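The complex appears here minus one protein chain, its other protein chains still in place.
Now for subunit A:
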Amino acid sequence: MSTSPIVKISGLNKWYGDFHVLRDIDLEVEKGERIVICGPSGSGKSTLIRCINALEEFQEGEIVVDGIELGPNLKHIDAVRREVGMVFQSFNLFPHLTVLDNCTLAPIWVRNIPKKDAEATAMKFLERVKIPHQANKFPGQMSGGQQQRVAIARALTMNPKVMLFDEPTSALDPEMVKEVLDTMVDLAKEGMTMLVVTHEMGFAKEVANRVVFMDAGQIIESNTPQEFFAHPQHARSQLFLSQILR
């Protein structure tokens, strides 16, 4: 079984009204693989990873996460979401709850874990993202980088098999980008399967097994980071890289 991919996207097509956002996407992610998705703005990167945990519906194709099948009718939506954690560009912490409550909410209400145990687990993950001392603060009282690390801890408390990151550092000041990236590198070293939409090419070079380049709703190129950055094959990838690595 270990050879079957943990995420398998086949023939995925999605339209917003008449606008064809995702076109014939095929993507397989092995367990423990780290994939960086990049591409110009509006190319459908966010839409793609949001399809994986059913935040977006799609019209054609199939997504299988850890053997659970998610078709266009989004049947096993709850089961899939339990396996997939997500970190957003804008953090989306719950502002009316303390950091600790943010991290225990889902374990308590979705997994029915007793409050004591949930808090112990949450503290463990907060320690891992290096903010155990701020557990009783409210999100509004923290810096952007700290908030994003809490968001990562919050997603981890549900023990996901796959983590999705949608531009986790784009809303952060440069000096906070590093602390969040470091957290993600740690996570990668522990063997977490990760799909990361990011423009942090340094991160891609350091941890990614594969870089997927998207444009106009399609996967244009998919390669190892070394190959992709050194010898981009497609004209659009070359243009994109020349713009981003000025």
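Just so we're on the same page, a residue touches a chain if its C-beta (ideal position, glycine included) is under 8 Å from a C-beta of that chain, and two chains touch if they have at least 3 such contacts; residues count from 1.
Everything below uses one rule, namely that contacts and distances are computed from a predicted model.
Going by its UniProt record, the hidden chain of the complex is named "Amino acid ABC transporter permease" among "Phenylacetate-CoA oxygenase, PaaI subunit", "Pyruvate dehydrogenase E1 component beta subunit", "Cytochrome c domain-containing protein" or "Amino acid ABC transporter permease".
Remark: the omitted chain is touched by one listed residue; of A:48, A:100, A:118 or A:155 this is A:155. Between the chain not shown and the residues A:82, A:149, A:210 or A:236, the one that touches is A:82. Interface residues of subunit A with the unshown chain, by the touch rule above, are 53-55, 78, 81-82, 84-86, 88, 90, 92-97, 105-106, 109-110, 138-141, 151, 154-155, 158.
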